[in-house]
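Questions regarding the structure given below will be posed in turn.
Complex shown without one protein chain; remaining protein chains in place.
Up next, subunit A:
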Amino acid sequence: MPASQVAIHKKAVKSSFESKESQWSSRIINLFFCALSILFIIPLLLVISISFTDEKTLLQSGYHLIPEKFSLEAYSLIFKSPGVLLNAYGITILVTVIGTVVGLFLTSLTAYTISRKDYRYRRIMTLYVFFTTLFSGGLVPFYIMITQYLHLKDTIWALIVPYLLNPFYILVMKGFMDKTPMEVIESGKIDGASEWRIFFIIVLPLTLPALVTIGLFISFQYWNDWWLGLLFIDNQHLIPLQLMLYRVMSTIEYLSNNISSVNVSVDMTQFPSLSARMAMAVLAAGPMMIVFPMLQRFFVSGLTVGSVKG
């Protein structure tokens, strides 16, 4: 049944339920979700509110959901010397772009070979790829491999290479590609097209929805990653966004703890650390909080295929 038909069908079923009683229950459930939504949003509001509150007010009366005294001080402080933030953004964008393009290519290539029913090494290849999700060497051998043998420590590649090929994404992609009719590939072969040509000209365009979904997953993973940075990056200029945020948090913690313990007379109110760190979080997470939810439906379409038994 085509999607539009299903929708009409569903609607018909829904309307047949619409007795008085069910309308009421539906309303109550809706109210419940509204309350829940507010609960879910409050933590985000709190962070935003702190970032817009005057530092002195924060120190005197603590954090509130609505700024007691509105101030842009924190943001202007960050924008006065945006170098660190911009550099981190640059690194993260670079890593995300390269990682997504290369990762997407490798993922679809691998998924394609194991989706080809006539490929002789299909089963062993599938096992080879998915066994790694069941058993792994753990953190230390991986760490030693990257640092001692591949010599990627403190290079941008340390932030990219480890996430290039995720078995789960291969599985999802294979699920899409399984739907490509064998006849299409056969006809390409008869026309004398090479395997590469078939892959690029015939198969990839057919799997465009999957490419979008998986591309989104991959870029999301790169964008939000701090793990690889934490493990492999010491170089100040290569710090990605999320790691920078973590460092800001621990540095401010460190500074404020030490200032109070050594009793140096630094007026903490002059240095908007409380609001500035929240402003930093808003600036780092904000843009993606708007972009990713807009692409929500692609996340969902990927998941439904991924959960199909493969």
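Following the convention adopted for this analysis, a residue touches a chain if its C-beta (ideal position, glycine included) is under 8 Å from a C-beta of that chain, and two chains touch if they have at least 3 such contacts; residues count from 1.
Going forward, contacts and distances are computed from a predicted model.
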{"item": "Hidden subunit of the complex - UniProt protein name among \"ABC transporter permease subunit\", \"ATP-binding cassette domain-containing protein\", \"Bacillithiol biosynthesis deacetylase BshB2\" or \"Cytochrome c oxidase subunit 1\"", "value": "\"ABC transporter permease subunit\""}
{"item": "Touching the absent chain when the full complex is considered, from A:V161, A:M177 or A:I239", "value": "A:V161"}
{"item": "Hidden partner chain, touching residue among A:I93, A:L109 or A:I156", "value": "A:L109"}
{"item": "Hidden partner chain, residues of subunit A it touches", "value": "6, 9-10, 13, 16-17, 22, 25-26, 29-30, 32-34, 36-37, 40-41, 43-44, 46-47, 50, 58-59, 61-65, 106, 109-110, 112-114, 116, 119-121, 125, 128-129, 132, 134-145, 148-150, 161-162, 164-165, 170, 194-196, 199, 220, 224-227, 231, 242-243, 245-246, 249, 253, 274, 277-278, 281, 284-285, 288-289, 292-293, 296, 299-300, 303-304, 307, 309"}
